[in-house]
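Omission of a single protein chain aside, the complex is shown with its protein chains in their original locations.
The chains carry the letters A, B, C, D, E, F and G, assigned in the order they are written, with residues numbered from 1 in each.
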Amino acid sequence: VAKETATSLPEDSPVLQMFKIAAHKLNDRQDRHERLVKLSRDVTIESKRIIFLLHSAITKTSAEKSIHEAKERLQKLIQGPLKGIGLELENSPAHLHSRAVTPGFQEFIEARMFCSFMENKLLITWPEVQKELEYKEEDRTVITMVPQLDYMLGLADLTGELMRKAINSISSGDSEECFDSCQAVRDLYTGYLGIFGTGKELARKLSTTRNNVFKVESAVYALRVRGGEAPPTLLLAAKPDWERNDHSDDEGFF
Amino acid sequence: VAKETATSLPEDSPVLQMFKIAAHKLNDRQDRHERLVKLSRDVTIESKRIIFLLHSAITKTSAEKSIHEAKERLQKLIQGPLKGIGLELENSPAHLHSRAVTPGFQEFIEARMFCSFMENKLLITWPEVQKELEYKEEDRTVITMVPQLDYMLGLADLTGELMRKAINSISSGDSEECFDSCQAVRDLYTGYLGIFGTGKELARKLSTTRNNVFKVESAVYALRVRGGEAPPTLLLAAKPDWERNDHSDDEGFF
Amino acid sequence: MSSNHIINTIFGEFQKNLDQEQEIREVIRNICKDVDQISRETTTVLQVIHHDETAIPAACLKARELFEKANVGYNKLKEVVPSGDYYKYQDHWRYMTQRYCYLISLTIWLEKGLLATHETVAAILGISAEEQKEGFHLDIEEYLVGLLHLCTELARLAVNSVTHGDYNKPQQISKFVMELNAGFRLLNLKNDHLRKRFDALKYDVKKIEEVVYDLSIRGLLPKTENA
Amino acid sequence: MSSNHIINTIFGEFQKNLDQEQEIREVIRNICKDVDQISRETTTVLQVIHHDETAIPAACLKARELFEKANVGYNKLKEVVPSGDYYKYQDHWRYMTQRYCYLISLTIWLEKGLLATHETVAAILGISAEEQKEGFHLDIEEYLVGLLHLCTELARLAVNSVTHGDYNKPQQISKFVMELNAGFRLLNLKNDHLRKRFDALKYDVKKIEEVVYDLSIRGLLPKTENA
Amino acid sequence: MSSNHIINTIFGEFQKNLDQEQEIREVIRNICKDVDQISRETTTVLQVIHHDETAIPAACLKARELFEKANVGYNKLKEVVPSGDYYKYQDHWRYMTQRYCYLISLTIWLEKGLLATHETVAAILGISAEEQKEGFHLDIEEYLVGLLHLCTELARLAVNSVTHGDYNKPQQISKFVMELNAGFRLLNLKNDHLRKRFDALKYDVKKIEEVVYDLSIRGLLPKTENA
Amino acid sequence: MSSNHIINTIFGEFQKNLDQEQEIREVIRNICKDVDQISRETTTVLQVIHHDETAIPAACLKARELFEKANVGYNKLKEVVPSGDYYKYQDHWRYMTQRYCYLISLTIWLEKGLLATHETVAAILGISAEEQKEGFHLDIEEYLVGLLHLCTELARLAVNSVTHGDYNKPQQISKFVMELNAGFRLLNLKNDHLRKRFDALKYDVKKIEEVVYDLSIRGLLPKTENA
Amino acid sequence: MSSNHIINTIFGEFQKNLDQEQEIREVIRNICKDVDQISRETTTVLQVIHHDETAIPAACLKARELFEKANVGYNKLKEVVPSGDYYKYQDHWRYMTQRYCYLISLTIWLEKGLLATHETVAAILGISAEEQKEGFHLDIEEYLVGLLHLCTELARLAVNSVTHGDYNKPQQISKFVMELNAGFRLLNLKNDHLRKRFDALKYDVKKIEEVVYDLSIRGLLPKTENA
Partner (left out) sequence: MSSNHIINTIFGEFQKNLDQEQEIREVIRNICKDVDQISRETTTVLQVIHHDETAIPAACLKARELFEKANVGYNKLKEVVPSGDYYKYQDHWRYMTQRYCYLISLTIWLEKGLLATHETVAAILGISAEEQKEGFHLDIEEYLVGLLHLCTELARLAVNSVTHGDYNKPQQISKFVMELNAGFRLLNLKNDHLRKRFDALKYDVKKIEEVVYDLSIRGLLPKTENA
């Protein structure tokens, strides 16, 4: 029986026609998903490299240089693969492909925020980031929508980079920067502590954030307890050269 | 102290020079790895689609057509992304990037073998597959090396496709094809049972293979136990039309 | 300090949005609970087809009434779900929608022996069939999963209709499911739920073929068949 | 049947290759066991630097002797590992090689206060420094991990040398490790072992700075410094 | 120190609680071990229904005796578990109680072809059927899980009774299980385990329908059937 | 049909139970959501202790206000949870209650440097401290987990207070945590979560001891110490 | 130094022990590798039963030859494993021994249709069946796991023998497995792995019962059956 049905099946039956359309739709989805995965990987890798670049500077001048370079490279990301994601999703539902793009978005947020913090000690808000991802085309505006959750997840990762930066700045003798980073990590941790009703992902990152707080506070403690041995004024006098250096260097930034 | 060291660090110190070279090497590796991951994903998706194409045929003629199309698409894979992998790895150690390419290789093997089995009931050996992945360039021969383990892993997955094909062929009334596929699954299972000293991956696939054997044997059993109700000869007489059809159709293939 | 102020803004905004989202979810959950209950009722109504052929038309009518109630519910959903967030909240109605696709396509098959198209099913639920960037629609994947449920139910019906002496239906079912089977084989499926569900289709097809074969060797197949 | 014959060939070939691979692994394991034992001995020999500064030259000499033995072992490995399979068997010698990179760079630093280059370390082990498609070499990642071990050991040495009254070494160590630190910051690391190891470098750097600071506020730093 | 004294009091108190709880658990464990053993014996006794129809009445009698022993055990449990702590220790007897619900409802079905009610099962075990009245009771969820086990066992019995030439039972089973199935369909289940167990009921239903189908197509169904 | 009627009764009854339970859970969930939100607010409020010592009294006052709100919430819970069902629904408030135990004991320590007893914490939340007397109570396990949280937070506070130049607090914390540590050591814990949490206490102890050490060796410890 | 001397003695002694144990393990590993390979060969040899009934006697003969080789291997093991250390090294041969229990009991069933006793299996492997008498023995747990493997393989054989037109075997298998099933039901299992394996036995039983059912309803069961 089956055999007959099979053989007698007209190629152009409405049912087969319907399935051909369905096949086309599903293929489109898959192809788009695949392109988005690739774009997201590009964003992830370059964002990680930008973060490393920002850590690489040891002196103030080299920091300035690397911030400048980081900003350029972030721009290239924004105009390149991130715009590509926006174009891909222009006519398709964003959340359908959220799993494809979330790693890239999170890493980009981390890099973007770290660069901003390095530059002027300030973070930028979600709407501000969102605005940077608007593209004026001839006839229309394309927007790459970053979900707020991705923004918050990227921000949680940022505490790790701030912790690294804080400890690194101790060993380069820059204690003020260390305190600033420490306080930023603490404030972010307090922020996350107050949030409720989030999903598992953010809850998981909270414990990493907690560890980052512990690490950075221990580092600041070590900095203080060494300094506590002699009275602060005495201490200042004991190493006047580079304390003064510090201030003159810093002026360029504040 | 650190501050001074940092500031006095000459940009062109031999140590920094050495690290710049190291950075270059590591970046090369990462970039190559990334390109390989992308090529591998392309291979995986297209291979999966080829397998679906091979399942899609219901009649003998459409099977012939889809095998033809599958062969063409396999060729495109071989000349496209698979060659790309070979070129990427031409001057680099293959095993360094094996994790990047193994999913693609396995899925390609599965598709390649399934196509071969559909065409003439034969599997092809590892050296034969390997030979198909040799490319004569003007001045040299490029080879895409597929590790034998990937070949064996892909072959284990093949039992799943053969099982599907066997059960599908029952409902399209093609019992001979069903028996052939069943026996192939059984032989492969027996083969894997006899192998020792393999890693975890293959051991994990063995249990899937075992399930495939159970499924295909149950299907063949059902086919027989229905046929067993009437004497075989009587049975043949009862459905002469399509049994005859079968044979004439089959001739085109054996 | 300015930095602290920004951080406060960030978390305040986030909490506000989280709260809004929770509220929307609550509303969605409540709507879905009702609509889901209707789908369960419809399932029970249509169970009769396995014991009593004569009750089928009445069951279809009842089902149609229930679909109209469901339609109202889906309209509420459409209003509540923010444009563009269909896939964000999809999990709330995914299984329910698959069940409706199955129930509607079963009803239509029982009524007319035809396949309910994606558009038809969407229309009965009162939503769009087109996947768009914005808006509530009937996702094609749910529709296809629904059709696979249908095949399973029809395989069961083939068995039970023979038990009740109806030797026509199995063949009708066979033809219908074979065509669907051929259709499904045209799709490239990922390793997801739909794929797994599709993988089981072959067993339904096999079962139906066995029933038809049982009838055929006993000469119980109606005449028109066999060409 | 031909199909069965092919299957037999496939599995026979595979088993043969598996057996060969097992054999190679056995040989590698045995070589590595010996070479690893030498590395452990060298580690013990060099431990003296933390208690007794005067014993350092002798320890370095002894270490050099042991490196020559290790060199012989690496030459055996080079012969045994099939060309092109370096990364297939890498796990057998990975940690051991990292330890040698650490031991050799420590010895050379103790001898001359200089950084042992990738080429130098490779030469002492008697293997190539170049990653090639074929052949046994000193992978750059193992070399870098070795340098990170070195930094940790030098941080410990800074502490202990002060305990033993040597106020020179901490500053020398500080300069050396700072430069390495600057170097490592130029690398783009993935989320792997090297990255994790590098992440700990900042604590070594911090510790060394604290020692130097302790000396500086007590006026115990030698004069030449401070420019 | 006063503060130390407070701490000692707190922790001493806690240790006492801890010890008491351990003791209760130990007692519960021992009772459950015995009662569980009886359930296992009953299971074995009732296995005979699959091979030998004539032995059923004797098996039911034997099962009834064993239920009386279990009743004694449950009475011990009731005494031991502090009122209000039913849910604290529930895990100790949960699976065992589900098994008893299954065994008792099977016995009663074999005896009279009827469904054992929640109250009946509870009465046989000598415990309350109502949650609120006393602490220890027969949770309705365990009862329902027991019924689902019963359906699975009856599906198996339908197969085996045909093998032994009893063509009546499958239909009787079919009617009974269909009714239960309809009952379960009315429920709006949230509970994870119960829901999952219920989802598996459809396989039992399908199996039973196929057995009836097999009898029907071969004209082996007793006459009275046909609706 | 009679059998059908029985089934309908059974399942109807069960659905009623099910609905009731769902309703209770819904109410509990809603209360817990609010109370949990208050706990989070309190957590945030008390974070200030790590960077601004002068703000501690105000933070404690604010915390006290929030505890009163929580007290209202716990009273609602007490009314809603049927006596005897404490352990059935316990998971809804377990973590939240642990957090309150931690927050209350932290507040009281900040205010008076004393350990909040089990009864005190229970009284602040407005619930019984004894398990047997009333259904709803403050389980001693949650209380102890809360104390372990407290120790971790105090270890952090020891570090941060030194950073802000307060050299008194570490010693005060050290004495307090050592006493708690000794208390915990007396327990013969079986409980998985509590045991694991307790095993981590040694890291807090070590951290605090090292802070006191750092102060001691630099002569920064206040005089009263009996070294 | 005396203290140093003590330490050297202790650690030297320990290294010796360590080396001895490593050596024993190496020897055990090598023996097990060979014996395991024989077991795999036997597995392969016996696979023929599923597609060629006529080849069974020859396969049994071949299996017997291989068991003799295995016997030699087990004798080597017996000599190598120090009495009293059976459980120390058990993991090396546990799975392999389970496989032999399965293979031997399968062979004996194929030859004579009987159950191979614990003593018989032990005798074929040349080891003691009693735990206490000698160190090395056939642990009864491995034996029982082997029997459970046997049941699974026989369920598969029941299916395949029908496919090849042998309608006798399923009934023979059914009787045999039912008896084993009854035996296992008597056990009060605690053991994790064995219990889990036993829980899967019910699927084999069901499979076999369905095969017998399929034959029975089609009148294909041989006469001797007492239906």
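The definition used in the following text is that a residue touches a chain if its C-beta (ideal position, glycine included) is under 8 Å from a C-beta of that chain, and two chains touch if they have at least 3 such contacts.
In this text the structure is predicted, and so the values were computed from the model without any measurement.
The chain not displayed here makes contact, within the full complex, with D, F, G. The chain not shown here is touched by just one of F:E13, F:E119, F:D166 or F:E209, and that residue is F:E209. Residue D:Q37 is the one among D:S2, D:Q37 or D:N168 that touches the chain missing from this view.
For the chain missing from the display, the contacting residue among D:E23, D:D52 or D:E65 is D:D52, taking the whole complex into account.
Of D:I24, D:L110 or D:V162, it is D:V162 that touches the chain left out of the display.
For subunit G, the residues touching the absent chain in the complete assembly are 3-4, 6-8, 10-15, 17-19, 22, 82-88, 90, 114-115, 117-118, 131-132, 135, 140, 144, 176, 179-180, 182-184, 186-191.
Not every partner is drawn; the one left out touches subunit F at residues 178, 181-182, 185-186, 188, 206, 209-210, 212-213, 216-217, 227. The missing chain lies against subunit D, touching residues 37, 40, 43-44, 47, 50-52, 156, 159-160, 162-165, 211, 214-215, 218, 220.
Note that only the chains that are shown with their structure count from here on.
The mean-CA centres of subunit B and subunit F are about 56 angstrom from one another, to the nearest whole unit. For this pair, subunit A with subunit B, the centres built from the Cα atoms lie 37 Å apart. For subunit F, no residue reaches two or more other chains under the stated contact definition. Residues of subunit A in contact with two or more other chains: 1-2, 4, 6, 9, 30, 58, 171, 173, 183, 194-196, 229. Contacting chain pairs in the structure are A-B, A-C, A-D, A-F, B-C, B-D, B-G, C-E, E-F, E-G.
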